[in-house]
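Note that one protein chain of the assembly has been removed; the remaining protein chains are unaltered in position.
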Amino acid sequence: MSQNNNRSGVFEASAARITHYGEKICRLAFTLSGEGAKAFELASPGQFAQFQVEGLALPSELPEGLEDKAVRQPILRRPFSFLDVYRDGEDMIVEIMCDIIGTGTARLSALNTGDKVSILGPLGRGFEKPAEGRKVIGVAGGIGIPPVEHFLRQLCRDNPRQECFAFAGARCKADMPIASVQQGKDPAKEEYSFCRHFAAATDDGSFGKNGLVTEAFESWFADSGLAGEECEIAVCGPEPMLKAIAKTAHKLGIRTQVSLEKMMACGIGVCQSCVVPVKKGDGSEENKLCCKDGPVFDSREVFPE
Amino acid sequence: MSQNNNRSGVFEASAARITHYGEKICRLAFTLSGEGAKAFELASPGQFAQFQVEGLALPSELPEGLEDKAVRQPILRRPFSFLDVYRDGEDMIVEIMCDIIGTGTARLSALNTGDKVSILGPLGRGFEKPAEGRKVIGVAGGIGIPPVEHFLRQLCRDNPRQECFAFAGARCKADMPIASVQQGKDPAKEEYSFCRHFAAATDDGSFGKNGLVTEAFESWFADSGLAGEECEIAVCGPEPMLKAIAKTAHKLGIRTQVSLEKMMACGIGVCQSCVVPVKKGDGSEENKLCCKDGPVFDSREVFPE
Amino acid sequence: MSKVNEIIKFAGLNLKNPVFTASGTCGYIDELDDYMDIEQLGGWITKSITLKPRKGNPAPRVVETNGGMLNAIGLANIGVEKFIAEKLPLIRQKDTAVFVNVAGQKIDEYVELASKLSDKDGISGLELNISCPNVKEGGISFGTDPAQIKEITSEVKPACGDKPLMVKLTPSVTDISKTAEAAVIGGADALSLVNTFTAMVIDVRSRTPVLANRTGGLSGPAIKPMAVYLVSRVYQDVAKYAEIPIMGLGGIRNGSDAAEFMIAGASAVSVGTSTFASPDASLRVADGLRRFCESEGIKKISELTGSLN
Partner (left out) sequence: MSKVNEIIKFAGLNLKNPVFTASGTCGYIDELDDYMDIEQLGGWITKSITLKPRKGNPAPRVVETNGGMLNAIGLANIGVEKFIAEKLPLIRQKDTAVFVNVAGQKIDEYVELASKLSDKDGISGLELNISCPNVKEGGISFGTDPAQIKEITSEVKPACGDKPLMVKLTPSVTDISKTAEAAVIGGADALSLVNTFTAMVIDVRSRTPVLANRTGGLSGPAIKPMAVYLVSRVYQDVAKYAEIPIMGLGGIRNGSDAAEFMIAGASAVSVGTSTFASPDASLRVADGLRRFCESEGIKKISELTGSLN
């Protein structure tokens, strides 16, 4: 097991629990022990890990429309943000929520309890803690939901007086990666019970409001009576959504952290594949790396108006 | 499911039983139902099937020295002769004995009960039945043992008065693909109990006689008082062994069938990769196909003196 | 019934759909009869035929590689006479297009092969294999030199009568647009690409090449992105202007792969190595391509050709 000062390294994890929510979403819990547990004890929300998928079995039944993509034989690892990371005796449990969209995610979804998977992590820069006393508003879309959920949950775990508000969006109910939604329960009373407010929106109205999560957030904020400088936003989701939130937030003067997704090869800053163009203070542009400098960035850096 | 007149085709099989004998040998039983069962009802000893290994998981622990070979991502099917094929209610069970030597065999060895595997078969020409009243001597080495065992067993099943004699060789005990040997039992009283005589030989004397199985056969035959035309030989194993047996058999005037192994891509006669040079009656040479014209050939055709 | 119009025009032929099986991977088609109905494909291409029968290379002739395989069959075939006498009568009964792939060592041989075949019923067209990496004499040497390609194409073309001549290009050149252009100037009615990439696998224990022929041609999914690139190059640089259709191939195993080649510029596609993994792979490609078009609302399959943004 190689490792560095931050204790990030390559570790063997063991699949502990796999829960399927329909054809397209699954939740996976992995157990890490020994050095791996030590490394992941330091993992923070918004960071990610690279999961090896080469060598994992392809399920014989695939979600519709995925057959052609799924036959590709993968060589690279796959990046996943954490849904949760917590201690279990001497071990650490790392949970992810997985949107099954191709060969690697299909292979992960077919894991059985006890199967071994190589994990490289924890990697990247996660969400920064909010300034003392600020309320945190999480806004997330689709598979961007898990890291934001993790961030809010961890904040409240660390500080029971932390106030959080959560907004989650997806195309439809079946696409919403929240366990309680998939189980027909109310997220506000389940995993989001620590939040002062939880609202969901779907494009087709199959869960929560009919419409965009950005709109749900904006109308709520307008009514909330909150001032921009009392709050911070953490957002993850499709790029148009990130842009929309950043725009609103900048107008309202709310500090915003956005978590980005780029195609990654290495995940550790050697391949230069995951570049994010950013505006520097002096107005010049440079490329940062999503895997090393991110995936969480300050919204003004990546979406300057 | 495609199928032909002989009912050979591509069928989904389900792994029913996997038994490991040490690190390097495993025995696999697959269940076929429906069309697959119909097709394999006609399977005969010495025939083979092509097992799809792409998409199967690579075990996280590999036999020593196999790591480098095993990482290759396979695209082609793998040919296996049958150890046995029999009915189980409406279904058919196909058993193979697998020598774990590379990526495909390692993947097969890691199957779990219930896993699905695509099988193309039954393929090729198996052993021909002996002429009425002739005794059959099976001589086999290493992973050549299963099809010969299958042939002898099936002959005795079909005709309880059939007399069979069996000789099995391997480098060492751990390499001998006979279940009872691996279980510390006596093959002569177990799977070879139907044989009038069973003898084993290993290069290092760790099981049976110390020496070559060809020698064991030859010295037994010399003492047996049998005449060449009373017997037939079925042989499968490494090529030098096949040649040695063929030479002896030709001298003694014993009709001999040899089962060959060639690198195969398609297994059905389209790719021309598995050529076996044979001598024709008129002395000219031509190429036959191991997958279609074989894998079982008349010894005089492939090893003319 | 599918709502997609799959009929394509290809080098003057009207084909049921754009999917073929590739030369050398479907024998003389009778071998596949037990596993699939070839009449459901746009067509197929015979194993390379030479004037005299050829035994080909000794075994091992194939070895698997990561995501692909090498072959060095060495143009084993029954020779043109036996092909015409024994195989053609059966082939003729199949209601689908067939290109006869021909190979030789000298231009004369190609011309003779073409004349022997071009007046036969039941043959839709000829494919010129000037790109086989697995025989020493000739083969690929023609295929890398634009001047020779032009010469051989222009000499064979008149011997083809009214049958279309497709020239199969090797990928192992510095600039495939030059060889493609040479074939077009020489009179080719269609181009097919790619043939295999020369490669070698060494057994490290014995320190010998695994293939008896030492080297072989790499095919299969591993080569697909290179083949797609080469098809797009030839389409953009040559085929589009010359209005010459391309037969795209290299690692195709499903409908998306086929669509990728068509979008890059192919009018038709061939399935090679995948047939070894599943005898009916080509049917599944045709079916997948149809479903892709349906789901994308594509009414005429030929619209895909060269539609790369």
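By written order: A, B and C. Residues from 1 in each chain.
Here is the rule we use: a contact is a pair of C-beta atoms (placed from the backbone, for glycine too) under 8 Å apart; a residue touches a chain by one contact, two chains touch by 3 or more.
Not measured: the values here are computed from a predicted model.
S.K.: When the whole complex is taken into account, which chains on show are touched by the absent chain?
M.R.: A, B, C
S.K.: Taking the entire complex into account, which one of C:N17, C:T50 or C:T65 touches the absent chain?
M.R.: Hidden-chain contact among the options goes to C:T65.
S.K.: From the listed residues C:F20, C:Y110 or C:F292, report the one that touches the chain absent from this view.
M.R.: Here the residue in touch with the unshown chain is C:F292.
S.K.: Check the options A:S33, A:Q73 or A:S224 and report the residue that touches the missing chain.
M.R.: Once the missing chain is taken into account, the touching residue is A:Q73.
S.K.: If the hidden chain were put back, which residues of chain B would touch it?
M.R.: 65, 67-69, 71-73
S.K.: Identify the residues of chain A touching the omitted chain, counting contacts across the whole complex.
M.R.: Contacting residues on chain A, toward the hidden partner: 2-6, 8-10, 52, 54, 72-77, 118, 120, 262-266, 268-277, 285-287, 292.
S.K.: List every residue of chain C that touches the chain not included in the displayed model.
M.R.: Against the missing chain, chain C presents residues 65-68, 70, 144, 172-175, 197-202, 204-209, 215, 218, 221-226, 228-229, 232, 251, 256, 259-260, 263-264, 292, 296, 307-309.
Operating definition for what follows: only the chains that are shown with their structure count from here on.
S.K.: Please give the intersection of the contact partners of chain A with those of chain C.
M.R.: Touching chain A as well as chain C, we find B.
S.K.: Compute the centre of every chain as the mean of its C-alpha atoms, then state which one is farthest from the centre of chain C.
M.R.: A
S.K.: Between chain A and chain C, tell me the centre distance in angstrom, where each centre is the average of that chain's C-alpha atoms.
M.R.: It comes to 46 Å between the two C-alpha centres.
S.K.: With chain centres taken as the means of their Cα atoms, state the distance from chain B to chain C in Å.
M.R.: About 36 Å separates the centre of chain B from that of chain C.
S.K.: Could you put a whole-Å number on the gap between the CA centroids of chain A and chain B?
M.R.: Using C-alpha averages as centres, the distance is 52 Å.
S.K.: Specify, in ascending order, the residues of chain C that touch 2 or more different other chains.
M.R.: Where chain C meets two or more other chains at a single residue, that happens at 66-67, 221.
S.K.: What are the residue numbers in chain A that touch two or more other chains?
M.R.: 71, 73
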